[in-house]
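Here we show just some of the chains, and they stay where they sit in the whole.
Chain naming follows the written order as A and B, and within any one chain the residues start at number 1.
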Amino acid sequence: MKICRVEKTLVATSRIGGLENRRLLVVKERGGGKQVAVDPVGCKPGDWVICVGSSAARDAAGSKDYPSDFTIVGIIDYWEETEEGNK
Amino acid sequence: MKICRVEKTLVATSRIGGLENRRLLVVKERGGGKQVAVDPVGCKPGDWVICVGSSAARDAAGSKDYPSDFTIVGIIDYWEETEEGNK
């Protein structure tokens, strides 16, 4: 699973039906780029979170049929990020 | 899910039967390269979109058997891309 930081909510009004009205967040991976994650946990901007990909992202979002490939599965209690730690 | 920008339609007349006659788009990932995505939403060049990969791309394209690994699932209402934001 990846370690990411929550940036903000992403609004996408025009979407496929399968996405339903779940909350989508822009997250930034440690040392990587921005991605979009489904949030079934309830995060706020600035939270460090654990995101799961692959087929596990679907079950984690609530059902085997949900079309997600990146879903937040937990909020990290404490994460200290340093410049040199960003490797 | 990835944040991509739609470039143009891709024409591939010679294709496997499973692809059917779905519309394929060239999209460019933020800070990344060009890929081909199936478009069940109806996008136009310049749109910022959310693309899903993995097995979720198949259901998102319409059926569990569809041979896609990258499918557009929504159009982002507003995305401001800055040079420094391209990280």
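One rule holds in what follows: a residue touches a chain if its C-beta (ideal position, glycine included) is under 8 Å from a C-beta of that chain, and two chains touch if they have at least 3 such contacts.
These numbers were taken from a predicted model, which means no experiment stands behind them.
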item	value
Complete complex - number of sequence copies, 2 represented	5
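Going forward, only the chains that are shown with their structure count from here on.
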item	value
Interfacial residue positions of chain A with respect to chain B in the complex	10-16, 18-19, 24, 26, 33-37, 53-55, 57-58, 65-70
Contact footprint of chain A on chain B as seen in their complex	1-3, 30-32, 40-42, 50, 52-57, 59-60, 71, 73-78, 87
